[in-house]
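What follows is a single structure, written as structure tokens, with notes after it.
Every protein chain except one is present and positioned as in the full complex.
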Amino acid sequence: MQQQHHQIVKQTNGRRLYDITPDVTRWVALSGIGEGLLTLYIQHTSASILINENYDADVLVDMESFFARLVPDGDPLFIHTAEGVDDMPAHIRSALTQTSISIPVLDGKVALGTWQGVFLYEHRRMAHTRKVLLHLIGA
Amino acid sequence: MQQQHHQIVKQTNGRRLYDITPDVTRWVALSGIGEGLLTLYIQHTSASILINENYDADVLVDMESFFARLVPDGDPLFIHTAEGVDDMPAHIRSALTQTSISIPVLDGKVALGTWQGVFLYEHRRMAHTRKVLLHLIGA
Partner (left out) sequence: MQQQHHQIVKQTNGRRLYDITPDVTRWVALSGIGEGLLTLYIQHTSASILINENYDADVLVDMESFFARLVPDGDPLFIHTAEGVDDMPAHIRSALTQTSISIPVLDGKVALGTWQGVFLYEHRRMAHTRKVLLHLIGA
């Protein structure tokens, strides 16, 4: 049994879902681990990790439309507004989605389903540098 | 330290929560692992994993009533409609709940709380074959 660590640094340029599947699967393929468990962890509270459909890009558009309506920017409900009208909504979107996800590794591959991709969900409007930690344990 | 993999295949017949606790706990009990970590991962983006109350079936009814109201089928907001009025809502329900959950194993048992059960949440109206991967590591 062994473990490996990695970090994906992603430059975002606005509020949307970013497909990081290739970054994730490539690193696992090079790790030499055949069976194990991969964990992704995002070190932020205004961006998140999401497993989502990787086929029709309209799904990503609709996902964002839904969250924009559910957690509106500039909602007068919020008192934490010093960092911008989209900051508190970003924290709430983060709470409603995922900060960490663990995926089994089988036959040297991340065991994603046929239509699954791994996405970084940027919830802030401005560009940010986001860090996703990867931990892989197995043999 | 050792690890084991397993797959639960569940035939669903409509949108609701399916209790898979017995399938999960039975496999862990037979694994021979006394202490460790169990991870469940669902290979779909229109069904999810949820830890929920296992006692009063009304909780499952209310859970579904809430999600049906929060993410209405056929919402004109959505452009991804080719796969049916319940498809995009299913992806959003999946994003709002969980794709993976990890639970410690103690004394050879999945360390669920007294009122906790493990559920597969089918978000599509039609019948589907759903796959949940299980990864267990420990000693």
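Order as written gives the chain letters A and B; numbering starts at 1 within each chain.
Rule of thumb we're sticking to: a residue touches a chain if its C-beta (ideal position, glycine included) is under 8 Å from a C-beta of that chain, and two chains touch if they have at least 3 such contacts.
Just so we're clear, the structure is a prediction, and the values are computed from it rather than from any experiment.
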(message) Touching the hidden chain in the complete assembly: which of B:V28, B:A47 or B:I101 does that?
(response) B:I101
(request) May I ask you to list the residues on chain B that touch the chain which is not drawn? (result) 1, 35-37, 50-53, 56, 58-59, 61-63, 65-66, 69-70, 96-98, 101-104, 106, 111-116, 137-139
(request) Could you please point out the chain A residues that touch the chain left off the display? (result) 1-3, 5, 39, 41-45, 70-71, 77-80, 82, 88, 91-92, 94-96, 98-100, 102, 131, 133-135, 137
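As a convention for this text, only the chains that are shown with their structure count from here on.
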(message) Averaging over Cα atoms per chain, report the distance between chain A and chain B in Å.
(response) 20
